[in-house]
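Encoded as structure tokens, the structure appears first; notes follow it.
A single protein chain has been omitted; all remaining protein chains appear in their positions.
As written, the chains take the letters A and B, and residue 1 is the first residue of each chain.
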Amino acid sequence: MELLGYLNYAVYMAIFIGIYAILALALNIQWGFTGLFNAGVAGFFAVGAYTSAILTSAAAEGRLGGYELPVIVGWLASMLAAGAIAWPIGKICLRFRSDYLAIATIGIAEIIRLVIKSEGWLTGGARGISKIPRPFSDFEYLYTQLSYLALVMIALFLVYYMIERQLKAPWGRMMRAIRDNEAAANAMGKNIEARRLQAFVFGSAIMGLGGAMLAHYYRSITPEAIDPMIATFLVWIMLILGGSGNNKGAILGVVVVWIIWSMSEFVTDSLPAEYAIKAKYLRIFIIGLLLQLVLRFRPEGILPETAKSSTSTSDQQTSNNNKGEAEPSPAQSA
Amino acid sequence: MGIYELINFYVIPGLVLGSIYALGAVGITLVFGILRFAHLAHGDLATFGAFTALAVVATTGVNPWIALPVAMVICAALAVGIDKVFYDYLSERPKIITVMASLGIALMLRSLIQVIWGVDTETYTRGIVRPDNYWGFRIRDRELYTLLAMFAITGALWLFLQKTKWGKAMRAMSDNPDLALLSGVDNRLTTMLTWAIVGALCAASGFFLGLNTELKSMMGWTMLLPMFAAAILGGVGRVEGAVLGGLVVGVAEELSVLVLPSEYKAAMAFAILIVILLVRPTGLLKGKLL
Partner (left out) sequence: MTSVLESAPPSQVAGNPVNKQLVLDMQDVRGGYGDADILHGVSMQVHAGELVAIIGPNGAGKSTAMKAIFGLLNVRGGQINVANTDIAGWKPNNIVKHGVCYVPQVNNIFRDMTILENLEMGAFLRKGDCSAAFDKVFQLFPDLKERRYAHAGNLSGGQRQMVAMGRALMLDPSLILLDEPTAGLSPKYMDQIFEITCNLREEGLAVLLVEQHAKQALAFADRGYVLASGHNRHEGTGAALLADQEVAEMFLGG
């Protein structure tokens, strides 16, 4: 059954790509459209994963649980929980330049990691949470996989559709205006902080959903399941490579990076054990290098944001706000 | 709990940890103030410095204290090189792009460390060092030296910034980069000088962390948050503020054990960061707010 094996693998890949695409779209709301630097993607992801796992899994000794709520409730709750954590962070940090948000999100991701590891009564500690229910799990293996893929794709489509609709609405135009020219947006009297906060909370909530979907796919979640730094970074490189500010680009970036990432795993796994460990780190080095190359040579990504306004240049597309920049370009002319 | 116990078990270790943070925070505050971005690869550059010193010790068998200046020089060169190869090309773009690049550099540096030195914990010297007793205060030699070295290094930097021509140029660039350019300062040279100093400070910070605890490939990344908290607490751009902030964060982390489970030491730095951003974002010594 060679063919079935390939098919299974393809479906497995597709599910991962679908989930990472949801994460990349979530980050696109924050970075691509609003210019917010969230360096704690994995934190919001983990909050979503654990929230849904606790609410939907069977009771287990030594930790909170046994609610056995429907999966859909778990998913909605995962969005709520991730959004609820994002709100105060955004409320405090979005007044400042995005550098501060980057630091704070690194911090919150670190604290979420600590809580997950230390609060065994809540998260199962190092053992994590297992027996997380997966929808359609009484089907035959391939059909279970395919059904889950369908669920992921529906969720991805919904997220995509919602974002695209919002972008075409006045909300989206305003977001772009804020990102590209804060001074002008300020002058228009828009309530920038509130809009940014909406984007940050909304994006984080979707990251929570992505986490929940992965937890239900794995059927278990442990603190070691995802290296926070690498998970965050993978989503970032996917978005930047694909084209931040462009949802299709973001999804394309996920496919490209995920394929590179998986292929390189094949290569490293086939090496002798003593090299395999080092090669694993080399993979991460190459991903980091890839980011540098993209930032330098193709900052707009594979699929650039389609210029909606004549003023936006490729630099402004990925810009936050320009105040306090060191360039000698005094913009206030006579 | 007696005063001696409080000092011996919390304040002294806190000051030592704080000195390590201070060395890093001074570098962060220089980059933040002069080059105007949050340098997220700072912690991993410190790790690189610590392991460079280890390599010097392991290959030549010299005393770790001799390895420190060597590591500082190598790390300074590395920081200048990273700027030249990666950050400099992004200087005309929004600063947040450089922040992102620095996150990538952090990952690259760490994986490089893991490839070269592996992921096991290492130490500079073996054996347990017992603290000496000074009138009831217990402090180890290396802890004393860490504190002294921190004050010596940051003091020398402070004098450099106040008294020398290029030190003043660095302050001028931090204050008003356009005007520095109009005054004939070559901002490119100032940037390179800043990176050299920052790299050396990173190596010192990593070295002292390794000397007082142990060397791990993740040691720098976990220091990143407290170092940023210290820099912002002290006031961005203020060297003396970063020293003060580092010591406060270090002592606060150690004291947090009295009220919080010890796993949450790192949360203290985050709490300080959030509180200072809420009540006084310019920091204790009124620094910049980007």
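One rule holds in what follows: a residue touches a chain if its C-beta (ideal position, glycine included) is under 8 Å from a C-beta of that chain, and two chains touch if they have at least 3 such contacts.
What you are looking at is a predicted structure, and each value in this text was computed from that prediction instead of being measured.
Peer 1: Using the touch definition up top, pick the residue from B:84, B:140, B:168 or B:280 that touches the left-out chain.
Peer 2: For the chain that is not drawn, the touching residue is B:168.
Peer 1: Quick one: say which of B:106, B:139, B:180 or B:224 touches the chain that got left out.
Peer 2: B:180
Peer 1: Touching the absent chain: which residues on subunit B qualify?
Peer 2: Residues of subunit B in touch with the missing chain: 165, 168-169, 171-172, 174-176, 178-186, 237.
The definition used in the following text is that only the chains that are shown with their structure count from here on.
Peer 1: Can you work out the whole-Å distance between the CA centroids of subunit A and subunit B?
Peer 2: Each chain reduced to its C-alpha mean, subunit A and subunit B end up 30 Å apart.
Peer 1: Going by the contact rule set out above, which residues of subunit A touch subunit B in the complex?
Peer 2: Listed in rising order, the residues of subunit A that touch subunit B are 35, 37, 39, 92-93, 95-100, 102-104, 106-108, 110-111, 114, 117-118, 229-230, 233, 236-237, 240, 278, 281-285, 287-289, 291-292, 295-296, 299, 315-316, 318-322, 324-328, 330.
Peer 1: Considering the complex alone, what residue numbers of subunit B touch subunit A?
Peer 2: 32, 35-38, 40, 86, 89-97, 99-101, 103-105, 107-108, 110-112, 114-115, 177-178, 181, 187, 221-222, 224-225, 228, 232, 261, 263-264, 266-267, 269-270, 273-274, 277-278, 281, 289-290
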